[in-house]
Structure formats: C-alpha cells, structure tokens
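Here it is: the structure, laid out below.
With one protein chain removed, the remaining protein chains of the complex are shown where they sit.
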Amino acid sequence: MPALTDFEAFRDIAKKVNNWGRWGADDELGTLNLITRQAVRDAVATVRTGRRFSLALPLQQQGVQTGMIPGRVNPLHTMVALNWEMFGPGAIATSDDVVTLGLQAATHWDGLGHVSHGNRIYNNRPANTAVTAHEGALHSGVEKAGPVLGRGVLLDVARARGLRRLPPGHLVTTQDLDAAQELARTEVRAGDIVLVRTGQVQLYLGGDRDGYGYPSPGLSLRTPEWFHAHDVAAVANDTLTFEIFPPEIDGLYLPVHALDLVEMGMMQGQNWNLEELAEDCAQDGRYAFLLSAPPEPFTGGVGSPVVPVAVK
Amino acid sequence: MPALTDFEAFRDIAKKVNNWGRWGADDELGTLNLITRQAVRDAVATVRTGRRFSLALPLQQQGVQTGMIPGRVNPLHTMVALNWEMFGPGAIATSDDVVTLGLQAATHWDGLGHVSHGNRIYNNRPANTAVTAHEGALHSGVEKAGPVLGRGVLLDVARARGLRRLPPGHLVTTQDLDAAQELARTEVRAGDIVLVRTGQVQLYLGGDRDGYGYPSPGLSLRTPEWFHAHDVAAVANDTLTFEIFPPEIDGLYLPVHALDLVEMGMMQGQNWNLEELAEDCAQDGRYAFLLSAPPEPFTGGVGSPVVPVAVK
Amino acid sequence: MPALTDFEAFRDIAKKVNNWGRWGADDELGTLNLITRQAVRDAVATVRTGRRFSLALPLQQQGVQTGMIPGRVNPLHTMVALNWEMFGPGAIATSDDVVTLGLQAATHWDGLGHVSHGNRIYNNRPANTAVTAHEGALHSGVEKAGPVLGRGVLLDVARARGLRRLPPGHLVTTQDLDAAQELARTEVRAGDIVLVRTGQVQLYLGGDRDGYGYPSPGLSLRTPEWFHAHDVAAVANDTLTFEIFPPEIDGLYLPVHALDLVEMGMMQGQNWNLEELAEDCAQDGRYAFLLSAPPEPFTGGVGSPVVPVAVK
Partner (left out) sequence: MPALTDFEAFRDIAKKVNNWGRWGADDELGTLNLITRQAVRDAVATVRTGRRFSLALPLQQQGVQTGMIPGRVNPLHTMVALNWEMFGPGAIATSDDVVTLGLQAATHWDGLGHVSHGNRIYNNRPANTAVTAHEGALHSGVEKAGPVLGRGVLLDVARARGLRRLPPGHLVTTQDLDAAQELARTEVRAGDIVLVRTGQVQLYLGGDRDGYGYPSPGLSLRTPEWFHAHDVAAVANDTLTFEIFPPEIDGLYLPVHALDLVEMGMMQGQNWNLEELAEDCAQDGRYAFLLSAPPEPFTGGVGSPVVPVAVK
C-alpha cells in the first residue's frame, strides 16, 4: 500500500480539481460543458489547408489488446451474409458483417462511468446504482456526450524533449505539458481538447504489441491540476494506459483516471494515433486544429470507440 | 421477374454512372476522391453559429432492426467488469463493456463491399475474392475510407413537398431532389455529402419500429444519375432501406444499392436522424454545413456505424 | 406488493427446503450431490431399447427469446472463414463459425448463481461478491456442475390431466406432480432428475413465439417442497419461465427460482422439448430413463445451454 502521504497527495489534488455540482447537480457531461459555440467557431477558424487526419487505429483482431486487461477484447469481425443473392439467382447480392469488441479496446474515449472510487462516479452519484450490468451507465453514459467537436491542441511532449518517442518509464509532468505548450505556440484554453503525444504508439505500429502496453510512459497524477487550471474539455493520448504504468506511486493504481473521470468529469482518450498529425504540426508549426471526436452513442456505454478527425 | 425493359433501364443507368477506372484501376475510394482540400475549406467556410448536431441514433437493443434483415442484429451491450476494485479492496474501480452489433444495424455507412452484382464490386473487382468471410472486404473495406469530412447539404424532400414526413410509398425522384435543392438555395457540387430527408425516421423515434422499416419511402433508381451528374461524394438518408421498399420495379431488388455502391463507388448512409438538423435549416434557411462522418475503421468492414456531426 | 401472509408462506417454505450447510460450508454443487454412483447405475439399468431422444431446441436467431427478458439474446451464428483455402489455391478448405448467445437463451440450465435474494446465493454466500461482472459466478458456476447424468423421470402433468397441453394460466401443483408420478408408475427418488411436462413448448414449435413465453403455465411455489421431500437432484420443464407467469402471488416474482436455486441449491432447466420423449413414454408406459445433461463448462457461468439426451 502507498504511504499515507501519497494518498494525502491524491486526496489533496482530488479536492482541488473537483467539479461536482459546477454545472448543476443533474449534470452528466462534466467538462464537455466547456465547449461553447464560440469555442467551436474558434476551432473552425484554425483551418487553413483543409488537410484531414484520422487519429484512429484500425479495428481488428490484431489490435492493441493482448489479454493484459481482462475481458477487453480486440474487435472480432464476422460475416452473416456474403455476396448473398437473397432475392434469387442473379439478383443483386449483399454482404453483412457483425462485430464483437470491447468498447475500450482500440482508439476510444473513457466515458465518465468507466471509473469509480469510494463508490462514486462523477457528480457524486453512487457507483453501484449509477452503473449496472443491465443498464450500463445510467448516468453519464457515452450516449450523453453528444457531438464532441472543438479545438484540438497537440502537446507533443516527445518532441518538446527532442525525442522521437518517450522512454517506457517516462512520467509526463506538468513541466512537460508547459514545454509542449510552448513548442505549440498557442495557449491551451477553456474548452480545448488536448492531445498529449508520447510516441509510444510507434511500438504498436511497429508490431510490438506487448511493448506498447507495458511498461508505458504516461501522465502524472499532477497533470489533472494542469488540465483543470486550463479548463480543458477532454484529454487523449497515444498509450494503452493513459497514465504512467507501472504507476507513479507504488500501490496507487489509476489515480489519474480517478481524478479526470470521477473528480473533474473529464473524458479521457487512449490509443490515439498522433504520429501523422504530429509530423504535420512540426512541419508547419501549427499545433491547433479543428477536432471532431464524437463517441459512438452506445446507450449506457462506459466507453466508446472513436474516429478522431483533425482538420488543419 | 421484372420485364426486360426494366432491366434494360437499370443497365442503361449503370453504364451512365459507372466510375470504374476513373481514379485508376487500383482505386478503392470511389467518389470519396472528390472531397478535395478545397472542398474541406469550403465546408469549413459554411460554419456561422458553431451549433453542432449529432445525426446518430442511439446504439441499443431497441434499435431499428426488427429481424426483417437476417443476421443484422441490434447492438447488445454487456459488461465484463463492474465497479471492479481490480487492485484490491478500496482501490479505484473500473467498469468495462463489450458489445456485439451488426455494422449496418444502426446509423451507418454502407461500405463499397456491401453489395455486388454479376460477381462484381466497385472498380470491377470479382466479388467472390474481394469479399470473404476470413478477411471481409479485402478491397474497399470501410477502414480505407479515412476521415470522411466535407460539406454537407440537406435536401429536405419532405419539406419541399410541404410535408412533415413523406408517405410510406413515396418514391423520391430526381424532381424531388431538384425541388429540395431549390429549397436549400445552394447548388450541390462536386465532393458534397448529400443528406436526403424523408422524415421516415419519425416513426422509429415515435416507437413504431416495424412501420419504420417497411413499407418505406426511398430513392428511385433514377437518383444515381442525379448524384453522378453533381459528382456527389456520398449520400445518406433517414430510412432503413435507403431506396424505396417494396422496390420500384417489381422483382428488381436493391438497384440503387448496386448503382451507388458498385457502379459509382459511392458510399450510402442509412438510419440517419435528420430531424433536429432539418428544423434548424428550415429556421435559418441555410442547408449547407460542415459534416464530419468518418466510418469506424473496421478492417475489412463492409459497413460501419457512424456518428455524423453537422456544424452550422 | 403481496400481502404479508404471502411473504410468510414463501419464508416458511424457504426454511423447510433450505439445504445450506447440508453438504458442508464449502459446497458448490447443492442437490447434484445426490447423484451417487448407485444412482447412475440405476439410471443405466432403465435402458431397454437403446432409443435416444434429444430434448434440445435448435440454437438459432428464431429462438424462444422475443425481447421480453432484457439482454437475453437468441443465438447469432456468424462465419469467420468460409470454404477458405487458407494454405493456397486448391488446398483443402475450412469453414469456421462464431456465435453470440445468452447462456439462458434456449434449452438451458439455470446455474446456482442465476438468482439471489436478500443478497444471498446458495449456501449463504453474499451475492455481491459471489457473482461479479469480471468473474461471473465465483461460486457455484456452471463449470463446477460436472457431468450431470443420472436417472430421469418424466412427470407428464398435461397427460395426467388428460390434456395435450396445459392452458396458459395453469398452476402446476404438488397434486399435479403426484398424479403425474402415479401415471409414470415409478417413485421419484433421491438423485433423480425430474422433467415436468406442460406441453407449452408446442406453441413455440408451432411458430407462436410470443404465446410460448407469456402467459405460461408453470410450477407453483409449493413444488419445491415436493422436490425437497423426494431429494430430487435437478428439475427441468418445457416453458420459458419455469414457474407460472404471471406469478402465483401478485407482486412476488420468481419465488420458485429463489427456492430451488438459492435455498435448495437445485439447478433448474427451461425450454426443454419433451414432446417426442413424452410420446414414447405414453406408448410403452415407461417414464424413467437414462438422462445425460451436462452444462457447457463456461467458467463463471450462471447458466448454460444443454443438450439433454434421454436413453430408453
């Protein structure tokens, strides 16, 4: 178990970043409330070239899951019709597919129901009644998030450190975020969706699925304070675990998840492929863009695959 | 079986709208090639208010599928972890979900591999080798489509006819498209994504799942000529069957599918909820908008759920 | 809510039939303990002709589920390989299938973890820790049941009443069981697996899926006393709900489930097709047989499909 002081640090940050009640006792959206129409217009105003980037990894059996996370299965693609002349010989034929997948299996958003602590999810709702097997997330399900779209800002922590990729054990600190923001030459502001690049996804893209998952660079439990101070709407990165893994504090697992999802009510994205986008940003020096990243509206979902599209 | 003349009509249109080879013998994208960077910039330029609209129906067991289409199952949401203190008592807890769904079950894109005729899919590829059970669509799988985003134009056929909703048997003709275009006060142009509104989805939203599916208003087999003439990138509507059902020509099933997907190489969207967007367009008289609608990149997918987001 | 006296009746029966601790505090098998080797030998000794009967309904999309029970989906059969010459052109080809199904969707056993009341499953284990989303049934999972095989006895309640099929609202009482036992001309004894026939499955077999499910004849909450008195190992019948539905006591749902599964630790079978077997028993007057009915050993399963085989 972590030393008392560590837990105290966690609790201290939790208090500071807590957003319960900020948008009303009934709120289910959390920091997505920060994406105003003005923020959307500002996002649109960043577009110059019209170049589009998909930040999603392919959804396939050889996905990022390796069995490390129990029950979180890679997408399985199956057919229920194959060039089927349903209406008779010579007719126009159809093919139909069915998939089974973990909603957090690939490039995804963690919904606010994904994590609880002390039997609480965001906005002080009791976890045991707010998330059930028959309904999923009764509150703050991903279907409530709506059309997540706003200004994206890439914080390329690896590049800010002069690295192609952060080493596995690298703890992404608030200083790292500051440095990456400086590199980006834009101020992260209220309603922004922040993409933190570690370069770790290169391992998966290069075929090293195990190495990608673990050990992983990732966010420090101090970073939620930074996101809170900037009133960020959502944060995503290019790792399996989002936060550093093994954890920063021995025995304290998933503190960033708890701070972001439970305390702040801020969705987290994982397994986002930021490589091509980062290359482009480095070339033109422009790190802000229009970002469309709505979760699939699975009723009661505590997560969702997403195809983030950046437009520059 | 339809009379010879009907088949001849179909074959005649097929020849006119055929795009095989237009973007090279290796092309897998079809009309998505028409979305240029300029088209994206034009799309962005339509944004005024920053208001966002999700055009997706919820993904849930009580979805639009009723068993009418064999094997196409509504999304089933299940849990593999529920407020699970994986790391010990008192630890931060996680919930994880897994879904099974037909890729064409809800608001979706038909990929170019979804339909074949005469053993051919788009760009003259033999259907029996281009789409298999173990690989899905080896060519033109939905994962190839990339970040589908461009200018969307709503053709509100129902409103152009002064109706809240087209009657079940209504055949949407090219004249209907012309009238709706006139209402929209914008010219549909190369690379646009056209949304054709019938109002039929009101039935589903009102709880009449069977009535929603069948009988349905829908597109005439003459409409592909219209889309081809305007060099449209993709077309979606608010019905289960896309084209009129029962079919326009007795015994000739899915001719619009064949023309759009196979001959033109143009993706079709179905079960899109256009109600809220249409209301807004009617109010401000602006029917063009930024539309982001990337398919989920299921490797080999012949279809994909999509969360279309319109921004005005 | 039911009147106090009704709850008292339930609690009174619960006390009488309770088997907690009977086979030790660690027991996970319940009444399956009653199938001794002698019982198996007795079962084998009933075989005369060598005629075999399958009591399973087909596993298919058009199964007995109609959506009445949330999340309990009919089997969906999909292909992941189809005549696939995996090792090259001309090679021997393979086809592979994948299914998704509710474990209680078709002919099945309810495992002892399927039901809890007062937060208890069989043998006084707290339900909230004994059955979880990440492990399923940690105790008394269906994989623990092992090779369920013993003497089966058909209690043909419909025939004993001179009916081809019991009417929908028929409550199967202990008097019904007595009469059917008399018809069977054998004494139900310790370790027997009892099959109670209502004839209700005829509705499903005849295409009336809705009528099959509801309203349904079924067992009275008095019958567990009868099963307990005879030390039956397991009970199955030919209905969707097992017990009468709508319930016997207004507002008291699933009391037989609670008595059988929780109090007695006795597995229940549902949706068993007893028609062909019953016909044969009526013809030769022999209602006891060898019955093999092992659940599929899904680790942590709270239910399992089963292919019961009777041999006479």
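In order of appearance the chains are A, B and C, and numbering begins at 1 in each one.
Note that in this section a residue touches a chain if its C-beta (ideal position, glycine included) is under 8 Å from a C-beta of that chain, and two chains touch if they have at least 3 such contacts.
Computed from a prediction, not measured in an experiment: that's the story for all the values here.
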- [ ] Sort through A:13, A:81 or A:221 and give me the one touching the missing partner chain.
- [x] A:81
- [ ] Pick out which of A:100, A:123 or A:181 touches the chain that's been left out of the picture.
- [x] A:100
- [ ] Return the single residue from C:104, C:181 or C:198 that touches the missing chain.
- [x] C:104
Open item on the list: Just checking the interface: what residues of chain C touch the absent partner chain?
Closed with: 36-41, 44, 47, 49-54, 56-60, 69-73, 75, 77-83, 86-87, 91-104, 113-117, 119, 127-128, 131-133, 136-137, 143, 146-147, 149, 251, 253-255, 257-258, 290, 292, 294-303, 305, 307, 309, 311
Task: Hidden partner interface residues of chain A, rising order - done: 61-62, 67, 70-71, 73, 76, 78-82, 84, 86, 95, 100, 132-134
Open item on the list: To test your reading of the contact rule: which positions on chain B touch the chain that is missing from view?
Closed with: 70-71, 76-80, 82, 98, 100, 133-134
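The rule we apply is simple: only the chains that are shown with their structure count from here on.
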Open item on the list: Considering only chains that satisfy the touch condition with chain A, which of them also satisfy it with chain B?
Closed with: C
TODO: Same or different, please, for the chain B to chain C contact, judged on whether over half of the interface numbers appear on both copies.
DONE: same
TODO: Indicate the whole-number Å distance between the mean C-alpha point of chain A and the mean C-alpha point of chain B.
DONE: 27
Task: Whole-Å separation of chain centres (CA-atom averages), chain B against chain C - done: 45
Task: For chain B, residues contacting two or more additional chains - done: 70-71, 73, 78-82, 86, 95, 100, 132-133
